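Please read the structure below before turning to the comments.
Every protein chain except one is present and positioned as in the full complex.
Up next is chain A:
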């Protein structure tokens, strides 16, 4: 993948299996058990056996090593294993890693997985009060002494500036929350199944870190999700219609930080009101696929906090800067049709990839008619990644 030229990966690999545990607040079992269950379910979905797998990819944050997952699921020798950094920004990049491996013959069948007890175990939302003085710890460390301690607070700083830049009020974020919960209400797998919300509910929800309210913040989840990737050729012989990996990209911006990119106005006029790292991803996806916003039938955009969904729509060019709230309210683009992380589950973006696969297969619970191309993105505010998945022959 290149920031300057179209790459040659597009169309050479496909997602052929998806599998997940239930999404809960207390799984009652270990993270490794969740990972193994998700991997087995994804292989079953693909019609493949553990013995077919020779590659595993996960997040650096995952606590279940590839070798432990392999042992627990009966996967044999591995020729490829890789991990991607930067929290939820890793999600789509795990699929990119798998696609690179199968396209080059480094591996034949690669499973990507992510599993955690994020609600009943270590909760990211509980914040950070201490960091070791590594380069990474020191970078985040600038924010801690004055009490900027939580993911919500790091996002809220950008959200405030977004509202200021475009003369909006915090109600602008409500459309994203309402949309996610509307789709979740009709998705039996969603934690918030049967529980839609209104703009008034959003406006009345309690402040978490102003300008963010409770309903701007995604839930916390225990669970696991896995995805099986193999070559496009092999995909055509398997049980399910393949979701071709039409384009895959990672992106980091200049003066990039993790969640606190507050110092890059010199490089990006959008400053805190934009997500330049997602702009890097967007440019690559459009260039490699040859598509643009009008070619996308459904979008699954990472939604741990509502404001960053608006900024993503603007970075991808679905609408002009500052107009995303109105764009979402208008509803022309089917968005986060599983309910998103706000409504279905917070699986670090991996459940969103599964939803994009279902939409391309035509098997989603909130199916959009005739999906040829689905866009899916990974964690925002951090170095990130994205995918365009396409129907075979679409």
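The criterion applied here is as follows: a residue touches a chain if its C-beta (ideal position, glycine included) is under 8 Å from a C-beta of that chain, and two chains touch if they have at least 3 such contacts; residues count from 1.
Operating definition for what follows: contacts and distances are computed from a predicted model.
Taken from the listed names "ABC transporter permease", "OB-fold domain-containing protein", "Phenylalanine--tRNA ligase beta subunit" or "Acyl-CoA dehydrogenase", the protein name that UniProt assigns to the chain not shown is "OB-fold domain-containing protein".
Only one residue in the set A:12, A:29 or A:161 touches the chain that does not appear here, and it is A:161. Summary of contacts with the chain left out: across A:28, A:145 or A:369, the touching residue is A:145. Panel shows chain A; residues 125-127, 129-135, 137-150, 153, 156-158, 160-161, 163-165, 167-169, 206-211, 254-255, 260, 262-263, 266-267, 272 of it touch the chain omitted from the view.
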